[in-house]
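Here the complex is missing a single protein chain, while all its other protein chains stay put.
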Amino acid sequence: MSSSIVSPKKLFSIYKLPGFTFIAITCFVMLYAPIMILVGYSFNEGSSLALWEGLSLRWYYSAWQNEAVKDATLLSLIIALQASLYSTVLATMAALGTTRTRAYRGQTAIYAMINQPLMVPEIVTAVALLIVFATIKQATGYQGLSFLVIAHTAFCVPFAYLPIRARLEDMDRSLEIAAADLYATPWRCFRRVTLPLLLPGILAGAMLAFVISLDDVVITEFVKSAGQDTLPTFMLGQIRRVITPEMNAIASALLAVSVLMVSLIFLINRKKT
Amino acid sequence: MTDPVAISVNQVSKQFGQGADAFFALDQVSVDIRENEFFTLLGPSGCGKTTLLRLIAGFEHPTAGHIQLHGEEISHLPPFKRPVNTVFQNYALFPHLTVAENIGFGLDMQDKPAAEIESTVTEMLQLVQMESMRDRRTDQISGGQQQRVALARALAPHPRVLLLDEPLSALDYKLRKGMQIELKRLQLETGITFIFVTHDQEEALTMSDRIAVMNNGQILQVGSPNDIYDRPSHRFVADFIGDTNFLSAELVESSSEHAVVKLSSGKNLVTGPTEATLNNVVSITVRPEQAVLIDDLANADLQGTVTNIMYSGTDSHFHIELPSQEEFVAKVQNAGPARRDWETGQTVGIKFHDNAVQIVED
Partner (left out) sequence: MPDDSPSLSKYELAARKQQTRRNLLLCSPALIVLLLAASGPLLVMLFYSFLKSGNYGGVIYEFSLDGWLNVFLVRDIFDDVLKVADAHLSVFWRSIKLSAMTTFTCLVIGFPTAYFIATRPRESRNFWLFLITIPFWTNLLIRTFAILELIRNNGIVNNLLTDLHIIEQPIQMMYTDFAIMIGMTYVYLPLMILPLYASMEKLDFRLVEAAYDLYATRIRVLRKVIIPLIKPGIVAGSILVFIPSLGAFVTPRVLGGGKNLMLGNLIELQFGQGRNWPLGAALSITLLFIVMATLLLYVRYSQKGGVQHEQ
C-alpha cells in the first residue's frame, strides 16, 4: 500500500536515540520538582511541612518578624554588596592586564592565582582561612566584618573575572585603534570607548559575584565570628536543629534573588550578540 | 607633478616575530607621497601594504628607517598625535555611539568647541549624503552607509593625509563601483592626500594618480596607472596587473635611450632602455591585446601553432605554441577588423604592435 500514511513518529530520524527523550524530560522534571515543591510549600497556610492547608503568606511574614532572620539578611546583603563591588573592580583591572596583550612572563601564574578559588575545594580554602584568620583574631582582638568581606572578595574574583575577560576578548580591537587614530589619548580611549563597551561584561561579572557571595555557606561558616550569621549559615544552623516552614520562605526568597540575577545576566549576554 | 611631498618613507623595515620565526613585513622600503595625490599601495595579501599603512598611521612602529610628514619625523609618535586619519577595513564604527557622535569623535578628542563640532559634523554628513541618518545607531545602517560614516569620521578632523585600508572590500560589486567614484570625488573636493590600500588591480588602475606595486615587503615599481600597465619594470608587476605573456630573448644592444632584443625567432625588436647586461638572456613581456595574428609568416615577429581557442564574449583568446616550447596568448577582438577564423593546429604568424615589448626584471 504505497499510499498509506506513516505516522511521523515512526519515520526514521538520525537525531533520535531510544529512551533519550524520556530520560531528558525526566531529568528536567527532577531538576525542578524539588525546588518547585519547596517554593509551593512556602505559601502553605498550615504549619505542617507535608500537609497542604491553603494559600498564605504567613511564613514569609513570620520570617520577616524574626529578628535573627532580619539580621542575617542584612549581613548577607552588606557582605555581598561589598564583596561584589570590590571583586568586580579587581577583576576588571586584572582582565585588562591579562587579555589582548603579548604573552609576558608570569602570565600563567597570574591565571592560576586568579582561578585558584575555582580549583581548590571550598572546604580546603575555608579551613585555611579559619587557621589564618583565627590566628589574626587572637593576636589583634579584632573580630569585625572585614574578615568575611575579604574572604568573599577573594573567591568572587574569578567569577567576576570570567565574563569581563570574555567580553574583552570578543571586543573589536580596531575600535580602540580607531579612537587612538582620532586623537583620543590612552586614558580617554579607555573612558570613552573601552569602558562603555565593556560595561555589559562588568555588570554581568558584578551580578555573578553578588549571587556567589550571597549563596556562600562553607567559607562563611568557617570565617565568621560569633553573631555574624549570614542567611545561608543561619539556615544551615537551623536545619541541624529544627525545621520550620519559615525555612521554606527564606529559601524561596533567596532562590528568587538568584534566579532573577541569573536571568538578568543571561539577558545582558544575549543582547550583545 | 610639482606638488610638495606629504609623506616621505625612508628605508623603512618592519620585522615581526623573533629568531627563527622572524620575517620582514617591510624590507627597506622608500617612497615619497605627494600632497593632494590619490596614491595606491597595490599588492597581494601579505605583501606588506597594510603594514606600511599602519606604520604611517602609528599603530605599529618601524624596526628601522624614518617616516616624515611634511618634513617632520613622525615614526615614533603615537597615533593620537599624528594629523593622519584612517578608514578601517571593517570600518571600526563605535557601536555605542550614534552616527553623528561617531563623526564628531575626533573633534571631541581634540577638545574643539561644541558649536564647531556640530557644524563640522553637519558639513560631513552633507559631504557623504547621510544627513537623514544623523541619530541612528551604527548597527542600524547598511554596509554602504557604514562605509560613508567611516569616511566622514576620518575626514572630519581635516587630516593632512587620509589612509584607507581596503575600505571597499566588504561591499558588493555595484556599491563598490559607486563608492569608487564617490571616493575620487571626495579626494578632489577636499584636496587631502589619500593613501589607498587594495589588492584589486582594477580598482587601483581606475582610481589612482600613482600606484606603488608591492610584493614580499618591497615596493617594486611606482608610477601612474598607465606606466604600471604599459611599462612594467618587474615580471611580478606585469603578471599581477592584467594578463600578459612572458618570453625569453637575448639583449643584443643597449644604450641610455633604447635597447634591442633578439627573439627566439631571430627577429630583433627595439624596446625602452634597460639595466640588464648586454648579451644576456632577458625576460620580455607582451600584453595579449598588443599582438595581431597574420598569415604572412615572413613578416611576423613570431610564429607558432594554434593549440586552443577560448571564446570570452568581447574577444577570443588564441593559445599558440611557439617552436621554443613557450606559449603565447593573443587576444583578438570579436567585433574588430582583424582576422580570427583560425583553427587549432594551424600555423600562424604573430605581429606585435609598436612599443609592445617591455623588458622586465625577474
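Labels A and B are assigned to the chains in the order they are written; within every chain, residues are numbered from 1.
The definition used in the following text is that a contact is a pair of C-beta atoms (placed from the backbone, for glycine too) under 8 Å apart; a residue touches a chain by one contact, two chains touch by 3 or more.
The model shown is predicted, which means the values in this text are computed figures rather than measured ones.
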Task: Consider the whole complex, including the chain that is not shown, and state which of A:I14, A:A226 or A:V242 touches that chain.
output: A:I14
Message: Out of A:Q82, A:T125, A:S174 or A:Q228, which residue would touch the omitted chain in the full complex?
response: A:T125
- request: Can you work out which residue in A:N66, A:Q116, A:Q143 or A:S225 touches the chain that's missing from view?
  value: A:Q116
- request: Tell me where the left-out chain touches chain B, residue by residue.
  value: 15, 18-19, 22, 61-64, 76
- line: Note that chain A touches the chain not displayed via residues 14-21, 23-28, 30-32, 34-35, 37-38, 41, 49-50, 86, 89-91, 93-94, 96-98, 101-107, 110, 113-114, 116-117, 119-132, 134, 138, 150-151, 153-155, 157, 161, 208, 211, 214-215, 217-218, 222, 232, 235-236, 239, 243, 247-248, 251, 254-255, 258-259, 261-263, 266, 270
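Everything that follows uses one rule, which is that only the chains that are shown with their structure count from here on.
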Statement: Whole-Å distance, C-alpha centre of chain A to that of chain B, is 56
Task: Could you please specify the touching residues of chain A with respect to chain B in the complex?
output: 172, 174-175, 177-185, 188-189, 192-193, 196-197
Field: Complex contact set, residues of chain B against chain A
entry: 57-59, 78-81, 84-86, 88, 90, 92, 94-96, 105-106, 109-110, 153-154, 157
